[in-house]
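Omission of a single protein chain aside, the complex is shown with its protein chains in their original locations.
Order as written gives the chain letters A, B and C; numbering starts at 1 within each chain.
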Amino acid sequence: MPNLIIQAISKRFGQTVALEDVSLTLPEAKLICFLGPSGCGKTTLLRLIAGLEQASSGKIFLGETELSAIAAHKRNIGMVFQSFALFPHLNVANNIAYGLKIRGVDKLTRLKRAEELLELVQLSGLGKRHISQLSGGQRQRIAMARALALEPDLFLLDEPLSALDAKLREAMQVELKLLQQRLGITTIVVTHDQQEAMTMADVIVVMGENRVQQIGAPLEIYHKPKNRFVADFIGSNNFIPALVKDTQSVSALGSIFEIALPKSLKVGAQVALSIRPEKLQLYSSEPPKSSKLAGTIKFIRDLGSTVETFVEVAGHELSVKGIQHLATGDKVWLSFDPADAVILEV
Amino acid sequence: MPNLIIQAISKRFGQTVALEDVSLTLPEAKLICFLGPSGCGKTTLLRLIAGLEQASSGKIFLGETELSAIAAHKRNIGMVFQSFALFPHLNVANNIAYGLKIRGVDKLTRLKRAEELLELVQLSGLGKRHISQLSGGQRQRIAMARALALEPDLFLLDEPLSALDAKLREAMQVELKLLQQRLGITTIVVTHDQQEAMTMADVIVVMGENRVQQIGAPLEIYHKPKNRFVADFIGSNNFIPALVKDTQSVSALGSIFEIALPKSLKVGAQVALSIRPEKLQLYSSEPPKSSKLAGTIKFIRDLGSTVETFVEVAGHELSVKGIQHLATGDKVWLSFDPADAVILEV
Amino acid sequence: MMILKRFFFSLVVLYLVAPLVIITGVSLNAQKRLFFPPQGLSLRWYFEFFSQAEWYLPALRSLSIAGLAALIAMSIALPLAYTVWRYDIKLARMLYFLGLAPFALPPVITALGALALWIVLQSFGKPYTVVLSHAAFLVTLPLATISLGLQSMNAESIEAATTLGADNSTVFRTIVFPYIRPYMMAGFVFAFVLSLNEYIIAFMVAGFTVETLPIKIFNSLRYGYTPVMASVSVIFFLLATLLFGLIGKFGDLPKLLGADSSSD
Partner (left out) sequence: MMILKRFFFSLVVLYLVAPLVIITGVSLNAQKRLFFPPQGLSLRWYFEFFSQAEWYLPALRSLSIAGLAALIAMSIALPLAYTVWRYDIKLARMLYFLGLAPFALPPVITALGALALWIVLQSFGKPYTVVLSHAAFLVTLPLATISLGLQSMNAESIEAATTLGADNSTVFRTIVFPYIRPYMMAGFVFAFVLSLNEYIIAFMVAGFTVETLPIKIFNSLRYGYTPVMASVSVIFFLLATLLFGLIGKFGDLPKLLGADSSSD
């Protein structure tokens, strides 16, 4: 199975821009997540790949084949919809075998294939059930089975787990990931949930403001966000306004920090120093470190498993995560390893 | 302001039991959270306190006064509704001053008080706005201002933040907590979100299956859950089936663990050993500890800020949280401090 | 897309407007003939309507009957709808469907039923029987619009007012009434316009003693068609349009008709 290549795709609905000049090459046989806030265009991109929308400009290729020149019903793509979109007048087996039936496959073969797929999604023996008799989690699995029945070239899922409750969702994330690894089919999952994307994806495409913001492996995106949008959307982050002093250091909140800077930044430029809450260390007395900040604890959010401390430093509030034994109002010091900080343009 | 005492309250709607023999004494001037899954009766209990429902049996007292004998509109309770329930035909100031107006307070005094309350909720100058011109967060604050306008004896909030998006919700949790501390008014917040309860509450009342399951400070409930319902609902937890060996130890998954047991348990009883994911330590080689388990890594969920590892031990899957550098399939050892484990009846 | 939209709108407009255009054209004929397009333009049939008692008296009679019937229907509907809504919200939802009741029974049945009833009560032919029959027949319309209004109201705002110290009557005066006012108006106008145009019940109940305008039109049909009928229809239609326009201005008409306001 070849790469999926998206070439300079734009999509407008009337006056509204949904996607602006998106180009991507997506690797084969991997699980890819389109991740972004609602309205960022991620679902539109998925629907363009499925052929359910027509691009305003640009092309989509699957290897050498121009996918965007083929009618939706001839693309051989399996898609799972957010509402699952099961056919209410057909039973489970007939839902799964729908694609086979309209291709004229005989009844015995159809039922055999439906039973195979039910086994794949761990719902053997449910073929005769009516759709209304299924739980949300079962519907989700049947929708996957139906999409996989024709052995598609691409497996697309639009927010497949958003209708499930929290505990089931977490379990299904793991299950979906393992299923994809077993089948080895190129799979694209649209989601707005960064934990879901981090759990499942081999590659995450972060989308925002109708563009691709960053593409990469989950931990690469977490630790090396390319811009403020990504740094803010993935995980939580502290953004400290800073000024470029020279090619090796910035000044922020009255202190100087030695940090490797992108070469594009000029001396005197306004930047944001971003540092993850779990990368900040908290001290009750002044530590013997070079990069440190003095502040006061404003609020402590103790969730049992993690403690988040809000520290005010020179009028700026920073969040620190990690177990500690301090109280609101305490004077504290913060320090961090400059290698953990990321300098972002503002 | 005196304690709120709930005496043997039951509530049935037709055949359905909403609350079953609930008795509570709630301290004055504190922020109390009713926490539980949907349908547990927490909103019904709040509505009984407000007088919007009548109890099937039982009484409610505010100090010496029998609250349950007073009509709802004479109780002097400020309530914030889940939908905010602002009056669409009145502007912001008239919404806030509604209670004063129907008491015949003159216009000048009303407007002055409305302006004071707008200041309190940090929305000064918005008095003339129409309700439809407000954002969700602003509506939430106006609903609070309206409920506080009459200086109520009790301040009740029904899922007050559930209509707000995640980032705003986190900020409002802190703000609501600080507001309550400044005003010193007895406040009850109904929520299904345990993080919200852990962040805000002085006292959490955990409700489930139409009863009070546990009442206590947030960390007490997190670290010393009284029963399996609480241990499962608050945070995540591993439950390991275990057998009481003697008064000092249990056997579980083929190992013996020395743990202080409740006296009520008999030798040979089936129990659950519950241990939080962050209290399990993971080793790549056998550690020199007495309480340990050998297993295999099944799946790793790396979210950047935390890593959750699923380890299979004797056919049982355990979740471990904490930074580590292992891979799926590795053989590992787990250990924990017996003091961190809780033995629960099954 | 745009073409389809335009085509579709033209179709709807044609469908609704065609009879009107024809009627208006006919009413402008200079001759006493139902020509369309009209032969010679003249307002003489409108003039005739306003000058001849045999036409304007039935019109005034119809207007009084409709006004009284709508007022009575509303006075019954308001307390009924509010009481039911306060104590049983599911029951209140059914009141909305009751709005269809006048159209559920064949009009001939309703009319014959009313006729037989008044005969039993020995009031057959009395003028007030038309008013009461119409009020009873059309009471479901204000009942439906008011129930719809109450249903679309956030029930929590009543509870909010209660916790702020308002007793039941204060809640009704300060919260409920301002909210349902446009729905009440809509119910009144629906009942008024339907009574104005109602023929069969009025005819059966008191057709030989109380000549309303629709009855007058039908009666005069026996002596052949005259463009006055057309001019009367145009005038009544303009009146109804004006009233519905007022509802449209003071209330949200699609919402009054039960459309989900949250959609699009």
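Keep in mind that, in the parts below, a contact is a pair of C-beta atoms (placed from the backbone, for glycine too) under 8 Å apart; a residue touches a chain by one contact, two chains touch by 3 or more.
These numbers come from a predicted model, not from an experiment.
Student: Using the whole complex, pick out the displayed chains that touch the missing one.
Tutor: Computed over the complete complex, the missing chain touches A, C.
Student: Give the residue, chosen from C:22, C:63 or C:155, that touches the chain omitted from the document.
Tutor: Of the listed residues, the one touching the omitted chain is C:22.
Student: Among C:84, C:161, C:202 or C:247, which one is in touch with the chain left out?
Tutor: Here the residue in touch with the unshown chain is C:84.
Student: Which of C:70, C:171, C:230 or C:243 sits in contact with the chain that's absent?
Tutor: C:230
Student: Applying the definition given at the start, please give the residues of subunit A touching the unseen chain.
Tutor: With respect to the unshown chain, the touching residues of subunit A are 50-52, 71-79, 81-83, 85-89, 98-99, 102-103, 146-147, 149-150.
Student: Go through subunit C and note every residue touching the omitted chain.
Tutor: Touching the missing chain: residues 1, 4-5, 8, 12, 15-16, 18-20, 22-23, 25-26, 34, 36, 83-84, 87-88, 90-91, 93-94, 97-98, 100-101, 103-110, 112-117, 119-120, 136, 140, 193, 196-197, 199-200, 204, 214, 217, 221, 229-230, 233, 236-237, 240, 254, 257-260, 263-264.
Simple rule for what comes next: only the chains that are shown with their structure count from here on.
Student: Going by average Cα coordinates, which chain is farthest removed from subunit B?
Tutor: When every chain centre is compared against subunit B, the largest gap points to C.
Student: Where the CA atoms of subunit A average out and where those of subunit C average out, how many Å apart are those spots?
Tutor: So the centre of subunit A lies 56 Å away from the centre of subunit C.
Student: Counting in whole Å, what is the centre-to-centre distance of subunit A and subunit B, each centre being its mean C-alpha position?
Tutor: 29
Student: Could you tell me which residues belong to subunit B and also touch two or more other chains?
Tutor: none
Student: Which positions in subunit C are in touch with at least two other chains?
Tutor: In subunit C, no residue touches two or more other chains.
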